[in-house]
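Working notes, beginning with the structure itself.
A single protein chain has been omitted; all remaining protein chains appear in their positions.
The first chain written gets the first letter, and so on, giving A and B; residue counts start at 1 in each chain.
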Amino acid sequence: MSQTTLGKNAGDSRERDGRGPSTARALTGQALRALRDNMRQYGMVIALVLLLGLFQVWSGGDMLLPRNVTNILLQNGYILILAIGMMIVIINGHIDLSVGSLAAFTGAAAAVMMVDHDMPWQLALFLSLLIGAVVGAWQGFWIAYVGIPSFIVTLAGMLLFRGATQILLDGQSVSPFPEGFQDISQGFLPEVGPDTNYHNLTVLMGVLVCAVALFQEWRQRKQALAYELHVLPFRMFLLKCAAIVAAVLAFTLTLASYRGVPVVLLILGGLLVAMGFVMRNAVIGRHIYALGGNRAAAQLSGVKDKRVTMLVFVNMGVLAALAGCVFAARLNAGTPGAGNLFELEAIAAAFIGGASMSGGVGTVLGAVIGGLVLGVLNNGMSLVGISQDVQQVIKGLVLLAAVGFDVWNKRRARS
Amino acid sequence: MTQHVLEMRGITKSFPGVRALDGVDISVRAGEVHAVCGENGAGKSTLMKVLSGVHPHGTYGGEIRFEGEPCAFRDIRASERHGIVIIHQELALIPQLSIAENIFLGNERATRGVISWSSTLVETERLLRRVGLDERPGTRIAELGVGKQQLVEIAKALAKRVKLLILDEPTAALNDEDSRKLLGLIGELRDQGISCILISHKLNEIRQVADTVTVLRDGRSIETLTVRRSAGEPAAISDEQLITRMVGRELDQFYPDRTPYTGERAGQVALTVRDWTVRHPVDTARTVVDSVSFEVRHGEILGIAGLMGAGRTELAMSVFGRSWGRYVRGTVELHGREVSTRTVAEAVGHGIAYVTEDRKTYGLNLIDTISRNISLAALPRMARHGLVDAHGERRVAERYRGSMNIKAPTVFEQVGRLSGGNQQKVVLSQWINAEPQVLILDEPTRGIDVGAKAEIYTVIDQLAAQGKAVVVISSELSELLGVCDRIATMAFGRMTGVLDRAEATQEGLMRLMTRTGVGAVDATGRPATGEG
């Protein structure tokens, strides 16, 4: 799913098919040029790969153990879900500080419904998401229709829902949850079919994803050629396809050699594809970018800014509720301290992933990559035993460096 | 022969991929007004940035001598210390601060970090008298009009003991009266021995005030012409001479001949606005548009003339989805049927388009691509089931890139990187793509170069020829006279007259534009209503 988004805007840097020189050096040259022109998209992917490599060596091979790769997904699932919503909010030109508290509140609500009122977990999950939507609409109302800055409204929300969580839980943790609910965060795809050394369904999914991705690449290339746009030289195209297949297969085989695809990854993958598609191809997505890029111009172009902003916050509310449930499922408890500082991690992920303070730029995939950079950093530093205090210093520096690099890169491009 | 205060020799400046300046020579004599003209992208701004130290010494080639000394400015402060002050097109004043605070910003009258207010105020009053601005030093900038702000900028330059004043398009945002005042002031400063470099698009201004003019084209200095040998003489060159050198070709057809529309709706009234009255959004006691009525037909171009503050933009924006001000009364009719235009979406839905005068603030998403900007207003129509047809979008954008001659390598170029003229073409494309019946164009050629202007006039003519009803709001009377079929005039929120192209002259229009205390004229040709 990643490659389709990444390749999308690379058009300007591509060379016409067949005109590329045939030596290896020229090929590297082309690759480097494509890289330089798309620093925004590729910079963080490269950082992520470098980080993985660094910690793989440093931890003596523990980093890429199937079990640890699975852990990274489980440990960051809820932050990534929040980061996706946060990216959209930031693209729209707003900010949401309340997501941590809201995640705590909805997780607590689900806990109370399931544990104290013996509600089936599916219903509790649904009601939690509904609460998230209602809260999102509430905040969206103040921001879009009353015109209070989102910073203020969601700051209020942060306090409000933190307090509401404590009231709801009476300061105590509520647990344990039914199996089904725990599986949101703890579960994996079931094992089916013959006993191979790998998790069969996961391998199957990996192959499917490869096939879909290659088909997409091929279709895009064909369309681009039909419209006489610039495309990658055929050999670069092959190399790109090969890289995609290698990455997807390596990832799925790694997961398959542990317990398979975790449910969290399914949720994340679904969100990434759906939200990425909406932001790229739907009118509403385009309107979100336009509002963030120039609100006044978008309004004068007939964009219904109030309704769009409202929807963005409803979406954020639902995602925050989902993250809250994933987190509660992971703890197997609704706790009053849940979600503390999640908003800052989600915001950091969005900015590392290429969002801009003034709105209008960024991709959903970028948010996920930004979140993974932070997550891998956390996991890797914990693996090699760097203490929490030093970890915070390093994370602060990484955030600064990522955004600083982006600013520098933009300035360079402009001059 | 007067000695040269500034000599720039062989100035060369490159950016990645572009050579912006290529061996430019320019010499300014002491106490002269030296105009620099050229199309956008000719290198005027870059040249001034080199001179003022924005591009520091070492990043460009060539030699600068000021008062005979070679110069190597590291930054703006260094050039200001030598007495070279540049006033940018976008004014650099802080609206929340007072005139005095702005004038001495970064240059405070202070001892050991403590500001001496008394000397600041005395000095400010002296400077304000010198530029002929009758305001108190404590007045906040936000309360001043653009013309007065421009004077404050000049006062600020004088406070820095300016010897060479550089003005970048100083009258771009000014009405004719303020422009005249400003040009007069430039003359006075020259008489006090302050040299001046005037960057301008407006050829009549150059002829009015400059002593010498240097024409730049494509990063080279083409020619330096003498406008007049001494102050007070009439100009010795014509617009045609300058234009020829700026564009490098003869502009035999600057304004296109009007192509008549002969379709089935020829002569049919498209848009009628009646008794339109709007108050200021904040200062609600002020009526900004007062009982205005007008109509425009299919295939017709209606001009709206007026000085700054006449209420033209306010009229257009309030009709277009009530995007400005507080609605009081009035109706909008399309083909004789009254329609609601309470929101922009409704107005767009009825086939009305408004192309803003301020494309950077209200027109474009500068960080997005050409293609996405062009499609924005028509997205719902171009989409199926809420999904944008990416290829269709690209096709549309490519079509406009071709037909509007938008100079960009691909339609995926960021709009913010285009020149003003090309940006204007993108905004126009966006609204033409919305397939409107009525197009309101607000200052469609502001801040763009001569070549692009001619192209835009052709586009306007063709829109009318296709049967669209076009309203053009402009501050340049020659432009209105060049492209419009009828010209309505506004003054102080009211319609004061409407003239056919044949009977209109610049003088006649100006009389109507400055007329006060008369009853409103109904540009629909019926007696005015709402006179009170």
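The working rule: contacts are C-beta pairs under 8 Å (C-beta built on N, C-alpha and C of every residue); 3 or more make two chains touch, one makes a residue touch a chain.
Convention: contacts and distances are computed from a predicted model.
> Which one, "Iron-containing redox enzyme family protein", "Putative multiple sugar transport system substrate-binding protein", "NADH-quinone oxidoreductase subunit NuoE" or "Two component regulator three Y domain-containing protein", is the UniProt name for the chain you do not see?
Answer from the record: the omitted chain is "Putative multiple sugar transport system substrate-binding protein".
> From the touch rule at the top of the page, work out which displayed chains the omitted chain touches.
A
> Touch as defined at the start, partner being the missing chain; which of A:149, A:193, A:337 or A:396 qualifies?
Touches the omitted chain: A:337.
> Can you tell me which of A:253, A:273 or A:398 touches the chain that was removed from the display?
Result: among the candidates, A:253 touches the missing chain.
> Out of A:106, A:150 or A:182, which is the one that touches the chain we can't see?
A:182
> Would you indicate which residue among A:142, A:161, A:327 or A:351 is in contact with the undisplayed chain?
A:327
> Which residue from A:173, A:281 or A:409 sits in contact with the chain not drawn here?
The single option touching the absent chain is A:173.
> Residue-wise, where is chain A in contact with the chain that is not depicted?
22, 59, 62, 64-68, 71, 74-75, 170-173, 175-176, 182, 185-186, 197-199, 234-235, 238-239, 241-243, 245-247, 249-250, 253-254, 256-258, 327, 330-333, 335-338, 340-341, 378-379, 382-383, 385, 387-389, 392
Here is the rule we go by: only the chains that are shown with their structure count from here on.
> Between chain A and chain B, what's the gap in Å when you average each chain's C-alpha atoms?
So the centre of chain A lies 44 Å away from the centre of chain B.
> Report the residues of chain B in contact with chain A in the complex, numbered from low to high.
15-16, 320-321, 323, 343-345, 347-349, 354, 356, 361-368, 372, 375-377, 379-380, 383, 386-388, 390-391, 394-395, 409-410, 412-413, 417, 430
> Any idea which chain A residues touch chain B in the complex?
By the definition above, chain A touches chain B via 9, 11-12, 223, 227, 229, 281-284, 286-287, 289-290, 293-294, 296-304, 356, 360-361, 414-415.
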